[in-house]
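First the structure, which I've put down as C-alpha coordinates, then a few questions once you've had a look.
Excluded from the complex is one protein chain; the other protein chains are retained at their positions.
Right, chain A next:
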Amino acid sequence: MISLTSVTWAEVLNATRVSVLGDFSSYTHSIIQIAALSKIQVPIWLAYVLIYSDWADFNIPTPFGPRVRNALKAEARSVRLAGLVGAGGLWYGFGKTIVDILAEEQANEISEVLTKTFRARLVEVIDQAQHFAALGPVGAGGASGDVAQLFREGLDSTERELFSLAQESAKRTKKWYEESDRSRR
(Lines give C-alpha, C1' and ligand atoms only; values in the text may rest on other atoms or scores of the structure.)
Protein backbone atom coordinates (compact mmCIF):
# COMPACT_ATOMS: atom_id res chain seq x y z
CA MET A 1 0.00 0.00 0.00
CA ILE A 2 1.63 3.17 -1.11
CA SER A 3 -1.14 5.32 0.22
CA LEU A 4 -0.05 8.20 2.32
CA THR A 5 -0.90 9.43 5.68
CA SER A 6 0.18 12.52 7.44
CA VAL A 7 2.16 12.45 10.63
CA THR A 8 3.24 15.20 12.94
CA TRP A 9 6.85 15.21 13.89
CA ALA A 10 7.52 15.27 17.57
CA GLU A 11 11.04 16.52 17.63
CA VAL A 12 13.66 17.99 15.41
CA LEU A 13 15.20 15.38 13.29
CA ASN A 14 18.31 15.40 11.20
CA ALA A 15 17.51 12.91 8.56
CA THR A 16 19.47 11.66 5.63
CA ARG A 17 17.85 10.30 2.57
CA VAL A 18 14.33 11.15 3.52
CA SER A 19 12.36 10.53 0.42
CA VAL A 20 9.11 12.29 1.05
CA LEU A 21 5.98 11.32 -0.89
CA GLY A 22 7.27 7.80 -1.51
CA ASP A 23 8.66 8.49 -4.92
CA PHE A 24 11.28 5.78 -5.14
CA SER A 25 12.94 7.05 -8.25
CA SER A 26 14.61 9.88 -6.38
CA TYR A 27 16.70 8.76 -3.51
CA THR A 28 18.95 11.61 -2.60
CA HIS A 29 21.73 11.65 -0.07
CA SER A 30 20.87 14.98 1.33
CA ILE A 31 20.61 16.10 4.84
CA ILE A 32 17.17 17.43 5.50
CA GLN A 33 16.12 19.08 8.64
CA ILE A 34 12.61 18.49 9.65
CA ALA A 35 11.42 20.95 12.20
CA ALA A 36 9.39 19.82 15.14
CA LEU A 37 5.61 19.82 14.90
CA SER A 38 5.58 19.96 11.15
CA LYS A 39 3.18 17.82 9.19
CA ILE A 40 4.64 15.47 6.63
CA GLN A 41 3.03 12.98 4.34
CA VAL A 42 4.69 9.60 4.41
CA PRO A 43 3.73 6.17 3.17
CA ILE A 44 1.86 3.99 5.59
CA TRP A 45 4.62 1.48 6.19
CA LEU A 46 7.03 4.27 7.08
CA ALA A 47 4.46 5.87 9.31
CA TYR A 48 4.21 2.72 11.36
CA VAL A 49 7.97 2.66 11.95
CA LEU A 50 8.10 6.34 12.83
CA ILE A 51 5.27 6.18 15.30
CA TYR A 52 6.57 3.05 16.89
CA SER A 53 9.95 4.70 17.42
CA ASP A 54 8.22 7.72 18.90
CA TRP A 55 9.51 10.15 16.34
CA ALA A 56 6.13 11.26 15.15
CA ASP A 57 2.56 11.34 16.13
CA PHE A 58 -0.47 10.46 14.19
CA ASN A 59 -3.95 11.80 13.56
CA ILE A 60 -6.66 9.52 12.36
CA PRO A 61 -6.81 10.03 8.61
CA THR A 62 -9.94 11.35 6.93
CA PRO A 63 -11.29 8.07 5.63
CA PHE A 64 -11.85 7.06 9.23
CA GLY A 65 -12.62 10.42 10.68
CA PRO A 66 -15.79 11.37 12.53
CA ARG A 67 -17.62 12.44 9.38
CA VAL A 68 -17.23 9.11 7.67
CA ARG A 69 -18.01 7.29 10.87
CA ASN A 70 -21.26 9.15 11.37
CA ALA A 71 -22.28 8.46 7.79
CA LEU A 72 -21.61 4.78 8.36
CA LYS A 73 -23.53 4.71 11.59
CA ALA A 74 -26.52 6.25 9.85
CA GLU A 75 -26.63 3.97 6.84
CA ALA A 76 -23.63 1.77 6.14
CA ARG A 77 -24.75 0.78 2.70
CA SER A 78 -24.95 4.28 1.30
CA VAL A 79 -21.33 5.21 1.88
CA ARG A 80 -19.06 4.85 -1.10
CA LEU A 81 -16.00 3.16 0.25
CA ALA A 82 -14.26 2.87 -3.09
CA GLY A 83 -13.24 6.48 -3.46
CA LEU A 84 -12.14 7.07 0.10
CA VAL A 85 -8.62 5.76 -0.05
CA GLY A 86 -7.59 6.53 -3.61
CA ALA A 87 -7.36 4.20 -6.55
CA GLY A 88 -7.73 0.52 -5.86
CA GLY A 89 -10.01 1.07 -2.91
CA LEU A 90 -8.76 -0.99 0.01
CA TRP A 91 -10.70 0.75 2.74
CA TYR A 92 -10.81 -2.29 4.97
CA GLY A 93 -7.15 -3.07 4.43
CA PHE A 94 -6.18 0.50 5.19
CA GLY A 95 -8.30 0.40 8.32
CA LYS A 96 -6.63 -2.75 9.50
CA THR A 97 -3.20 -1.17 9.14
CA ILE A 98 -4.33 1.89 11.03
CA VAL A 99 -5.59 -0.36 13.78
CA ASP A 100 -2.14 -1.88 14.02
CA ILE A 101 -0.58 1.53 14.44
CA LEU A 102 -2.96 2.96 16.98
CA ALA A 103 -3.05 2.36 20.66
CA GLU A 104 -5.47 0.00 22.36
CA GLU A 105 -8.58 2.09 22.87
CA GLN A 106 -8.73 3.85 19.55
CA ALA A 107 -7.86 0.63 17.79
CA ASN A 108 -10.84 -1.10 19.33
CA GLU A 109 -13.10 1.71 18.23
CA ILE A 110 -11.94 1.59 14.66
CA SER A 111 -12.09 -2.16 14.50
CA GLU A 112 -15.67 -1.94 15.79
CA VAL A 113 -16.52 0.47 13.00
CA LEU A 114 -14.87 -1.80 10.45
CA THR A 115 -16.71 -4.93 11.52
CA LYS A 116 -20.10 -3.27 11.80
CA THR A 117 -19.76 -1.74 8.37
CA PHE A 118 -18.61 -4.98 6.86
CA ARG A 119 -21.51 -6.93 8.29
CA ALA A 120 -24.07 -4.38 7.20
CA ARG A 121 -22.80 -4.16 3.65
CA LEU A 122 -22.26 -7.89 3.25
CA VAL A 123 -25.94 -8.76 2.91
CA GLU A 124 -26.41 -6.10 0.27
CA VAL A 125 -23.36 -7.31 -1.64
CA ILE A 126 -24.58 -10.89 -1.72
CA ASP A 127 -28.13 -9.88 -2.65
CA GLN A 128 -26.92 -7.92 -5.62
CA ALA A 129 -24.56 -10.69 -6.65
CA GLN A 130 -27.36 -13.24 -6.74
CA HIS A 131 -29.61 -10.81 -8.56
CA PHE A 132 -26.97 -10.39 -11.21
CA ALA A 133 -26.37 -14.08 -11.49
CA ALA A 134 -29.95 -14.52 -12.60
CA LEU A 135 -30.10 -11.86 -15.27
CA GLY A 136 -28.20 -11.93 -18.49
CA PRO A 137 -25.77 -9.27 -19.65
CA VAL A 138 -28.60 -6.77 -19.98
CA GLY A 139 -29.19 -5.28 -16.58
CA ALA A 140 -32.44 -4.25 -14.96
CA GLY A 141 -33.51 -0.66 -15.16
CA GLY A 142 -35.77 1.40 -13.01
CA ALA A 143 -35.29 3.54 -9.97
CA SER A 144 -34.01 0.79 -7.73
CA GLY A 145 -31.47 -0.06 -10.41
CA ASP A 146 -29.77 3.29 -9.98
CA VAL A 147 -29.36 2.94 -6.26
CA ALA A 148 -28.01 -0.54 -6.75
CA GLN A 149 -25.58 0.72 -9.34
CA LEU A 150 -24.35 3.49 -7.08
CA PHE A 151 -23.77 0.96 -4.35
CA ARG A 152 -21.83 -1.26 -6.69
CA GLU A 153 -19.62 1.60 -7.80
CA GLY A 154 -18.80 2.42 -4.21
CA LEU A 155 -17.72 -1.08 -3.30
CA ASP A 156 -14.40 -1.62 -1.63
CA SER A 157 -12.16 -3.96 -3.60
CA THR A 158 -12.45 -6.73 -1.02
CA GLU A 159 -16.21 -6.41 -1.34
CA ARG A 160 -15.84 -6.65 -5.09
CA GLU A 161 -14.04 -9.96 -4.68
CA LEU A 162 -16.89 -11.27 -2.55
CA PHE A 163 -19.38 -10.02 -5.10
CA SER A 164 -17.72 -11.88 -7.94
CA LEU A 165 -17.33 -15.05 -5.87
CA ALA A 166 -21.00 -15.07 -4.96
CA GLN A 167 -22.06 -14.26 -8.49
CA GLU A 168 -19.94 -17.07 -9.94
CA SER A 169 -21.22 -19.74 -7.63
CA ALA A 170 -24.84 -18.63 -7.97
CA LYS A 171 -24.52 -18.62 -11.74
CA ARG A 172 -23.05 -22.11 -11.79
CA THR A 173 -25.73 -23.57 -9.57
CA LYS A 174 -28.49 -21.86 -11.47
CA LYS A 175 -27.14 -23.06 -14.80
CA TRP A 176 -27.02 -26.61 -13.52
CA TYR A 177 -30.51 -26.34 -12.14
CA GLU A 178 -31.97 -24.89 -15.32
CA GLU A 179 -30.57 -27.80 -17.22
CA SER A 180 -33.02 -30.01 -15.41
CA ASP A 181 -36.01 -28.54 -17.17
CA ARG A 182 -34.87 -29.83 -20.50
CA SER A 183 -34.32 -33.55 -20.85
CA ARG A 184 -30.73 -34.33 -21.50
CA ARG A 185 -30.68 -38.02 -22.07
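Couple of notes before you dig in:
As a convention for this text, a residue touches a chain if its C-beta (ideal position, glycine included) is under 8 Å from a C-beta of that chain, and two chains touch if they have at least 3 such contacts; residues count from 1.
What we mean here is this: contacts and distances are computed from a predicted model.
Looking at the choices "DNA replication complex GINS protein PSF2", "Latexin isoform X1", "Protein BYPASS-related" or "Complex I intermediate-associated protein 30, mitochondrial", the name in the UniProt record of the chain not drawn here is "DNA replication complex GINS protein PSF2".
Among A:71, A:147 or A:165, the one in contact with the hidden chain is A:165. Contact between chain A and the unshown chain involves residues 92, 95-96, 99-100, 102-104, 107-108, 111, 114-115, 118-119, 122-123, 126-127, 129, 158, 161-162, 165-166, 168-170, 172-173, 175-177, 180, 183-185.
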